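Sharing a structure here in structure tokens format.
Apart from one protein chain that is not included, each protein chain of the complex appears where it belongs.
Should a chain be cited, it is by its letter among A, B and C, assigned in written order, with residues numbered from 1 in that chain.
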Amino acid sequence: MTELFQQVVEGVGSGAVYASLALALVLIHRFTGIVNFAQGELAMISTYVAWQLVASGMSFWLALPVTLAVSFAGGMLVERIVIRPVQNAPELTTVIVTVGLFIFVNAMAGLIWSFTVKDFPQPFPDGGIDLAGVRVDWSTLGIIAVVAVVMGLLYLLFQHTSSGLVMRAVACNPASARLSGIRVGRVLMLGWGLAATVGAVSGVLVAPLLFLEPNMMGGVLIYAFAAATLGGFDSPVGAVVGGLCVGVAETLAGAYVDVVGADLKVGVPLVIILAVLLVRPQGLFGRAAVERA
Amino acid sequence: MRKKTTLRAVAAASAALLLTTACNSQRGQDDKDAAADGACQGQQTTGITDKTIKLGGIYPLSGPASAYGTISKGVSAYFKHVNDKGGIDGRTVEFIVRDDGYQPPKAVEEARRLVEQEKVFAVFQTLGTPSTAAVWDYLDKRKVPQPFVATGASVWGTDDNHPWTTGWQPNYISEARVYAKYLKEEKPKAKVAVLYQNDDFGKDLLGGFEAAVAGSGIKVVAEESYEVTDPSVSAQMTSLARSKADVLLNITTPKFGSQALAADAKNAKWNPLHIVNNVSSSATVLKPVGFKNVQGVVSATYFKDPADPQWADDAEMKTYREALRKHVPGSDPANQFNAYGWAAASSLHKALDAMKCPTREGLRDAVRNLKDVKVDMLLPGVTLSTGPDDAFPIETMQLMRFKGERWQLFGKPVDTRKEFGPPAK
Amino acid sequence: MSTIVATLGTDRARRLRAALTTLLVAAVAVSAPFYFAPFQVFQLTMVLLYAVALAGLNLLVGFGGQISLGHGAFFAAGAYTAAVMLDRYDTGHLATLPVAAAGCFLLGLGFGVPALRLRGLYLALVTLAFAVFLPPLLKRLEPVTGGSMGLTVDKLQPPAWSGMAEDQWTYFVVLAVTAVSLLLARNLLRSRVGRALLAVRDNESAAEVMGVRLSLHKTLAFAWSALFAGVAGCVYTWVIGFVSPDSFSFVLSITLLAGLVVGGLASLYGPLLGAAFVMYVPSVAQDISEAAPGVVFGLLIIAVMFVAPTGLAGLAGRVRGTAARRLIRTTTPAADDDRPSGSEPSAPPTPADPAAVDAEPVGAPPRPEKE
């Protein structure tokens, strides 16, 4: 029984990792209606920025806000330079542009920092606590706490500030937002900046566990996609719940279902997603799209 | 108006086509592969003259396996270094690197480009089992040497149908045998948990290990695999910890190697003897985990790790660092893959030196006829040996244990050929 | 009366032009392997092969409006069908084609049913998950698939009577398969199925009201699309002679979709352009920068999408449109529609209307290309 709980804790831990990136994906999707394939790579670059700052002697707690600020600016820049030129093109075109961005950023990171594994400072204390024989690392608790805080902050931003209201208006109906005098371009830049910042938090959280190298976020991205799909692509809460579900389900299935095993555990989220979407096509927390003829 | 334009375009295009076909087509030149006279009469001299030798290599410079692409830099640095000193037997080496992104169809395309367009003398190194397997039939048919492929799959040596292809590094089965031998001596009743990468590399090493310990008191009690696309192996490590095994065999590539070492260090309740395979044994993998966390880890090796301070004053290592700095600025000399490339290239140098005829056939025979050839980047005691039916040049490895801030070699170099005989075909 | 004559005239001219173009294309295609070096012929072969897969994907994405990020999986299924048949049963190459095609058709049919419930993005990501899942599954089925080492099988060999080199023979076989496939795709689109698909893409509810059997046609679109991918995969095995699970990672699926979008959705020759892009541009990228070909490749994808947001095929149309507009500017009266044509399904915009081309929503590209 203890072992089962241990595996659940393990699953929650990796689920929180997926959720952190899924949050960023959901943000971009709400604003632009696309999936951003480059989200993980942007997070990876942010993490390298943090690593570079720490390596050059800055303390971690100083490097972190600097990194977040750089990421915010970087995200805005990406929107302005890479996404804006195709904003009137079909959505798939924008998606493929993010694929191009993925390839570009990944190769760029390899060129600058090489593919050698880097160690990243762990912001949380080593060790953990023992709960009735189940060991929970501080780092796992830390990630969950940070993801919860990020989610809470996003909620506050969107529901209780006028900037958040404007952002939601743009996400909902950019044409009308424009007619109401909202500078939609700036708001979209803000949205990308925000998503890049959330992504940076994700990268900094996972880097001590996964070890930093240019392909660090590639695997996370796939699971983050799964998390966002499961939770519904419009809902930050859905992204987090989806991430935890995916993490726990694949860990348990991999460990306890022999037919699945560690090699096929990636199929477990697939089955869950399919089952959920067949019942609720908009995901667990997504809004149903109303089709008007 | 538009009609006329189109018609005119059609006419022009047809004319252009006729013209180009009438001119010498690009075909046909292909068959004019050069042949030697004299003692080596009839043998192919494509890509080699008295002054030059043209080699090609296919590496993943892009895509998921691009971490290994840097091997090509070690190779390039070596050949440039040799060229500065007058070349190989007076021949300047031209080394062409192509990128296959770790995709077999791309590897086939690039192999054809190298052979048919660049007309290389040999395809020196293809990286990875899938890419190598995709091109070796073609190269064999074209009778192009494919020496020292950068993969340790056992199939390169056990196959009889591809005389033009040889391996280089100790094959994964041999490596597994070294660990099995060590365990039989140290922990004859060991219960072993295995973490392995779910591909040819992991399967080969795991299979070799299981075969080598069969019939002994050593039991594999748990196996967990991971995909290279997985973000982490922490769940697998938790599962393995449940087995309470007293040995952990860590068959991973660098990032996952670091993750597994870190997970093992973090788990205070489970302290198995940690054997990490050679691919992940570089100091660059261990350092991020923290040297204090990897004390006592065991591995085996065959070439000098440039990140290991014990080789800091080694003459070859100094040459290597200098050449890399000079010829491939911006690359990291401490990266073991650069040193791997360097070692493989200097091995090829020896083989080229040993050619009786300066022909493709000459190289094929020379590569298959190495006898205890010393290569300075390899560990002392590790040499190259091949035979007509032995395409594994390196089959000797030495065990090492991590202590303080460096690996310490222990025991004698283990010649797996002598100890266990050739791998099963 | 005079207008009728004029129409007849232009119609004849158009037919003549089409015939001439076809003839020219055929002449170029047939003479190419005698002109180019074997390695270049091989590259052309690969372009043709990818074009088949992209044409299939085009049926689904371009004309059906359903996004699939899992077509690499169907490609892999076709490739493995051929490889396993050749390896275990020694059936000969030709026999593998119908089996791979039929198998993938059924597989696609099976996928099409749940796909009905999934819209846009969700379908895309579920298919992506499937593509991620396939390689480990192939490794698990080791007794059949050869596991992670893959299967090496015989490539196509030229029969003695042909007097051709291996690459030339392979090229002609693949050319034949491609030509048949592309014709089939074209005819499919002109059939009832195709018209129904277009109607569904443009306005699902309206099409349903009009009596289009929605679920049937969407499922069939998936099946046909899978069939093309499977055929391409089967031919891949003939050409490369080696399959392994890691050859068919999800990256292949993403590459296919990227190729299609770059080439041009809902265009008949877009798949060919896309296949050429996927085939040649990585090499070009490497020639530009050996240190990091990925940097150049990524930039090139972005650059093409900037220049040609509706794909390379659309770019040709836009250039032609601009030229045509210059010519007819003074003579043609303005169109009379009060609203831009993106907001509701209206009559297909005229070919030379860049505004309409630019304003297309996802999965609803401008129009089938005129030939």
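Everything below uses one rule, namely that a residue touches a chain if its C-beta (ideal position, glycine included) is under 8 Å from a C-beta of that chain, and two chains touch if they have at least 3 such contacts.
Here is the rule we use: contacts and distances are computed from a predicted model.
Only one of "Branched-chain amino acid transport system ATP-binding protein", "NADH dehydrogenase subunit M", "4Fe-4S ferredoxin" or "Thiosulfate oxidation carrier complex protein SoxZ" fits the UniProt record of the hidden chain, and that name is "Branched-chain amino acid transport system ATP-binding protein". Between the chain not shown and the residues A:2, A:59 or A:176, the one that touches is A:176. Mapped onto subunit A, contacts with the missing chain fall at residues 162, 165-166, 168-169, 171-173, 175-184, 287, 290.
Everything that follows uses one rule, which is that only the chains that are shown with their structure count from here on.
Chains that touch both subunit B and subunit C: A.
With A-B and A-C as the two chain pairs, more C-beta contacts join A-C. Centroids of subunit A and subunit B (each the mean of its C-alpha atoms) stand 36 Å apart. Here the CA centre of subunit A is 32 Å from the CA centre of subunit C.
Multi-chain contact residues of subunit B, defined as those touching 2 or more other chains: 62, 64, 66, 198, 227, 229.
Multi-chain contact residues of subunit C, defined as those touching 2 or more other chains: 132, 136, 139, 250, 291-294, 297. Subunit B contributes residues 1-3, 6-7, 10, 13-14, 17, 20-21, 25-27, 29-30, 61-64, 66, 97-99, 101-106, 108-109, 112-113, 115-117, 129-130, 133-134, 137, 153, 155, 198-200, 203, 227, 229 to its touches with subunit C in the complex. If you check the complex, the residues on subunit B that touch subunit A are 62, 64, 66-67, 69-70, 198, 224-227, 229-232, 234-236, 238-239, 242, 254-255, 258-259, 262, 266-267, 269, 284-285, 287-290, 331-332, 334-335.
Of all residues in subunit C, those touching subunit B in their complex are 10, 13, 17, 20-21, 24, 27-28, 31, 34-40, 42-43, 46, 132, 135-136, 139, 147-150, 152, 155, 236, 240-242, 244, 246-247, 249-251, 282-283, 285-286, 290-294, 297, 324, 327.
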